[in-house]
Each structure stands twice: as structure tokens, then as C-alpha cells.
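To start, I am sharing the structure in question, which I have written as C-alpha cells.
Every protein chain but one is kept in place in this view of the complex.
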Amino acid sequence: MSERVAVRKTYKLFIGGKFPRSESGRSYLVQSSNVSLASRKDARDAVVAARAAVKGWAGATAYNRGQILYRVAEMLEGRREQFVALGVPGDEVDAAIDRWVWYAGWSDKLPQVYGGANPVAGPYFNLSAPEPTGVVAVVAPETPALLGLVSVIAPAIVTGNTVVVAASPAQPLAAVTLAEVLATSDLPGGVVNILTGRLAETVPTLAAHMDVNAIDLTGVTDAELAADLEVKAAQNLKRVLRPAQADHDWTADPGITRMTTLLETKTVWHPKGV
Amino acid sequence: MTATATSARSDLSELGRSETALRTFLHGLPGVDQVGAEQRAAQLGTRSIKTTAKAQAIDLAIRMVDLTTLEGADTPGKVRALAAKALRPDPADPTCPHVGAVCVYPAMVPYVAEVLRGSGVHLASVATAFPSGQAPLEVKLADTRAAVAAGADEIDMVINRGAFLAGRYQEVYDEIVATKEACGDAHLKVILETGELATYDNVRRASWLAMLAGGDFIKTSTGKVPVAATLPVTLVMLEAVRDFRAATGRQVGVKPAGGIKNTKDAIKYLVMVNETVGADWLDPDWFRFGASSLLNDLLMQRTKLTTGVYSGPDYFTLD
Partner (left out) sequence: MFEYAPAPESRSVVDIKTSYGLFVDGEFADPADGGTFKSINPASEEVLAEVAEAGAQDVDRAVRAARQAYEKVWGPMPGRDRAKYLFRIARIIQERSRELAVLESLDNGKPIKESRDVDLPLVAAHFFYYAGWADKLPHAGFGPDPKPLGVAAQVIPWNFPLLMLAWKIAPALAAGNTVVLKPAETTPLTALLFAEICQQAELPAGVVNIVTGAGETGRALVEHPGVDKVAFTGSTEVGRAIARSVAGTRKKLTLELGGKAANIVFDDAPVDQAVEGIVNGIFFNQGHVCCAGSRLLVQESVADRVLESLKRRMAQLRVGDPLDKNTDIGAINSAAQLERIRELSDAGSAEGAERWSPPCELPERGFWFAPTIFTGVTQAHRVAREEIFGPVLSVLTFRTPAEAVEKANNTPYGLSAGIWTDKGSRILWMADRLRAGVVWANTFNKFDPTSPFGGYKESGYGREGGRHGLEGYLNV
């Protein structure tokens, strides 16, 4: 009996809930696999998918979003060994799952913590509530491959945004595997879109895209590129999360700024009368 | 059919034939936002009326006063004195105009009529079991006829607030129509008693109901309940007469009554008339103040404008 020949996995992009190859037909060899090399057009398609998903996802109840995110954590837990097999340390996988659970619980709490009634000096009901900003482009940190990725995706989507994520070019397999988790977790297609490949190719397109509302530059380590992306983002006044400091501690309590930067506060007034 | 201005005149005379038609119409009027209406009224109250404008406003306000006494203790002597004051509010100054009308109870009408005859000052009488209106319709109509017969040329009636608040619009309508008929040639002022109507939506509906039924004037209050005329209530009523004229071509007057005690307040009302319905209503035929103590303050301010010194109550008659 000869040894069984393994079935290898093809690592593809994740756009609109589907796993297409790059429209450019290109791939690059990384982590011993051929991974799709996303093009500018793939970035554009991902934005279209993300925009299409905003209405349903932002319009879902906070409870529903919380349930779906928690479902993602359940699926992650089941795939723990798969991530370990990709070289992600076991405790990083655990931390990533715990972080996902932490964010899942925020869905129906952040609006209470970050909004509320304002005691205006007049006969008015006045309420401030946060709303998702819309489509967020995210540059995932190069490392830690899974915890870093989870720590930028979950805070963006838990409040109702949809994202286009540029995965770590050097460690994209965790991102594609996470996409497989997301695809089997009731998360509507298009809420998370993941591009693999070279940042310099996709991210400037996202930063300049006029139908993207915010950009998270966390994973950009090249200061010049970061500044250039911020300049591009200014064209339609995207909300910007600047690059993480080099010594950022991904295991620390992340706080809520990552969520609140990607929110808009809407304040509604109404007179009180009979 | 909608309430606000439409260029085409509408025939609304059929509405009074059915409760359903009345209700549908009155409840189809645009709502009034309390906070917005009160803010608009307050804003108009910040107009600064000085010098020549103030002098003009004071004389106009004097001519618009319905000099009123509605007390159980009223006597022929008391109302004669009041009527005399109506004719010559400031005995020291012959340029001072006379007031618009004297307003008394029906029993006092004959005594006032003696004094006012031929003067151009109108004689108003409250009627219809004023102030509560809680009497059988026949009694109310007899009350009205008696006042007219005694010499009143204006009748201030009260609507049946109970029926209005209970939604029996037809009943309220019919009473106004009957009273109008009982008035003959006398002008009918319909008192809505807005302090009991509770909401501006009700004030707007009651205003339209009174106008549809034939009232010549709509009046805020009897002066006998805690909340009398206010600027926002008057604003809503002015909007109603404006829209009613636009819809039907018929002009109806407005009379805020009760609680207007000084010149400053009166001028706020005139500003409101000016900027809500315009010059057509800036005339005693179309706008009146139901008041008593207001007159003396107007006279004091008038004296101040002519003499440059502040006057005091000792220099004006207390009637």
C-alpha cells in the first residue's frame, strides 16, 4: 500500500461570500502555497461587495450581529488545530478566539456606552447614537497573523460596518483560513472581504476609493506608504486609524477606540409637546 | 380639503350637515407643534417697537379694547362709569381715541346703551349662559335675544367645551349656528375658552368649527378660567382666520381676552397680527383686546410718549 496522497488546498480571495481567484489570474508563492495575488480590480470588486452588504448588515439588529459573531467564535474554536497546523501558536489561536468573543458581546452594548440622552436646555428629546460609518478598508498587521487579523476585523464589523481586508502579505494563510470560517458562520456574504497579495498594489486603490468611508492603516509599517495612503484617504475625508506603534501589545485590552473611530454619532432632536 | 391657503375658493358650507364630514375635515387640518408655535410667538415678542411705531400701536390698541366688566357685583352705576370712560379714555387729552367696545353682562346692556348711543363705540354683551355655557339651548338663545333687544350690537357666546372635547362637533356647530341666527344683525364673537381645550390642535379645530358655523369673531377666553389669552394661542387662531379667508374669502376677526395687562403685551399682539395676517386685520373691526386694566396702562404709556415723563395711576380714572 502506498501512502495516501493528500488533497491540497487552493488559497483564494474572499469576496462577496465567494472564493474567487484573482481576476488577474496571478498567484504568488508564500508559506509554501500558491496564494492569489489580488489586483486593483479585485480591490474594486471587493469594495462593491462590501458596499452591497452594508444595508443588510448595518440594518441587522445588534443582537443578531452579536449572535453571528459569537457563531464565528464557535467555528474558530472548532478549527483551532487547523490554525496551529499553519504555524499559529496555540495560545495565539486561543487569544484570537477570546478576542472574537469579547467583541461579539459589544454589539448591543456599545450604543449604550457610547450614546445616550443629552440634557439639552429646552423642551426637546435629544438622543445620540452611534452608527456604522459604512465600508472600511483594513490593512491587517503583518504579525501576529491571526490575533492581529481578528483584532482589526472584529471591531470594524461588530458595529455594522463591512470591510475589505488586505491580509498580511507574508502570512496570508491564516487570513484565508479565517475566511473559510466566516463563510460557514452565517455571516452574510460581503461583510468581510479578504484580499491577499502585495499591499502596494491593492491598498492605494482602497485608500483612494471614493466609496470607502474609512481606512485602518494598522498593518502599514512603511511610514512613507502610510503618509501617502492618508493623503489619498483625505480626498473623501475617510476616517483614518493610523498605523500601530511598533511595540503594540496585541494581547492587551484593546479598549473601544478601534470601534468608535469607525462609527458616526447621529444626534436626533424632537420637541416635546402636546 | 385642506386648511391652508389655496388659491381656489372652496365651498365649505356643506360640512355642517354631517358629524362625519365635520370630523373628517377638522381632523384633517394640519397639526400644530406646541414647541414650534410657542417659539414663533416668543420670537415675535422680541420685536422692538419704539417712538413713532409705539405711538401708532398704542392708539390702535386703545381703539381695539373691549373695555370689560363681568362681575356679579356690577351695577348700573359701575357700568355707566365704564361706558363714559370708553368714550373718553383720557379726559385730559381730546386726541385720545375711544375704545372699540364696552363688554358687559346682558342685564347691564340697557344702562350702557344709554351712554354709548350714537358714539361709534360698540356695545358687546356676553350671552349663552356665560361663562360655563351649561344651560339648555333655549335658555342660551333667549339670553342672546334679550341682549340684542336691549341694545347690544355684538354678542360674545361661549362654545360647549364639553361637547367639543367629547368629539360632538355637530352639537357645537349647531349651537353656534342657532346663536348666530338669534343675533340677527349683531356680530357674533365665539369664545373658544382655549384654556380648557388643552392643545393647540384643539384650538385650531375649534377655530375652524366656529368659523364654519358662521362666527364673525373668534375669541380666546371668558377670563373666568385660570388660563386666558396667550400669544401662542392667538397665533394659532390668527393662522386659522388667515387660512379660512384664503379658503372661503370670508374674513373673521380675532379677540384675545383675559390676561393682557400692559402695553408691552398689547404691542406683542399687534406685532403678531401684523406679521401673521397683515394689515387687513390691524383694525378694530377685525382685532380686539378683551381687557380692563390694559386701558390704563395704554393711557399711561401714551402720556409718557407725549410728555416725556412717566405717569402714575393717580392720573387716570379707575373704573
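Labels for the chains are A and B, by order of writing; each one numbers its residues from 1.
Everything that follows uses one rule, which is that a contact is a pair of C-beta atoms (placed from the backbone, for glycine too) under 8 Å apart; a residue touches a chain by one contact, two chains touch by 3 or more.
What you see is a predicted model; the values in this text were computed from it and never measured.
Touch with the chain omitted from the figure is made, among B:66, B:90 or B:239, by B:239.
When the missing chain is restored to the complex, the residue among B:57, B:141 or B:212 that touches it is B:57. Interface note for the absent chain: among B:40, B:219, B:255 or B:288, the touching residue is B:40.
Touching the omitted chain from chain A are residues 113-114, 118-122, 124, 126, 128, 133, 213, 223-224, 226-228, 230-231, 233-237, 239, 242, 255, 257, 260, 264-271. In the full complex, chain B makes contact with the omitted chain through residues 2, 4-7, 30-33, 35-37, 39-40, 46-54, 56-57, 60, 239, 270-271, 274-275, 279, 282.
The rule we apply is simple: only the chains that are shown with their structure count from here on.
With centres set at the average Cα position, the gap from chain A to chain B is 68 Å. On the chain A side of its complex with chain B, the touching residues are 122-124, 271-274. Chain B contributes residues 33-36, 38, 198-199 to its touches with chain A in the complex.
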